[in-house]
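Note that one protein chain of the assembly has been removed; the remaining protein chains are unaltered in position.
Now for subunit A:
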Amino acid sequence: MAKNTSSSAFRKIDVDQYNEDNYKEDDCGESQSPPVGPDEKEIINFINQGKNIEALKTVLRNAPISSRNQMVKDAALNVVMQVLLSMKSSQIEEAVNALDRDHLDILMKYIYRGFETPSEGSSGQLLAWHEKVHAVAGVGCIVRVLTDKKRV
């Protein structure tokens, strides 16, 4: 293929799809989290009023994990980042203690996603979040970020 045309497009073919043994994801269709994601205005209101912990709980509760729509997920990520970066370092510990285990897992997923696209000063703040969440939820929380197929 490549010899006469020097094209390497063949490298992008997914040959696994033709294998009859290929494992296909279960299309469960169970959407336990709302496909829309958190309401941005409501969150910004919370932040402006200083109710940061409330804002954090709301975004985590409405995290669009089951959604297949990447834009919805990206929009949710932006909102979560705003909340995380708006909190002062002293408030982080209090906020983390107010969350339950499932929400801590979701929060850790967002922290790692936030690391992927750093902005000015964001990584330092996220590292502070990471430390506090790890102190409460242990390494199990980080393992679940890596193994969970439902990405944030």
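Brief remarks follow.
Here is the rule we use: a residue touches a chain if its C-beta (ideal position, glycine included) is under 8 Å from a C-beta of that chain, and two chains touch if they have at least 3 such contacts; residues count from 1.
We take it that contacts and distances are computed from a predicted model.
The complex includes a chain that is not drawn, and of the options "RPC7L polymerase", "Actin-related protein 2/3 complex subunit", "Proteasome subunit beta" or "Cytochrome c oxidase subunit 6C" the UniProt name matching it is "Actin-related protein 2/3 complex subunit".
Remark: the omitted chain is touched by one listed residue; of A:I65, A:I111 or A:L126 this is A:I65. Considering the complete assembly, subunit A touches the hidden chain via residues 21, 23-24, 26, 28, 30, 32, 65-66, 101, 105, 137-141, 143-144, 147-150.
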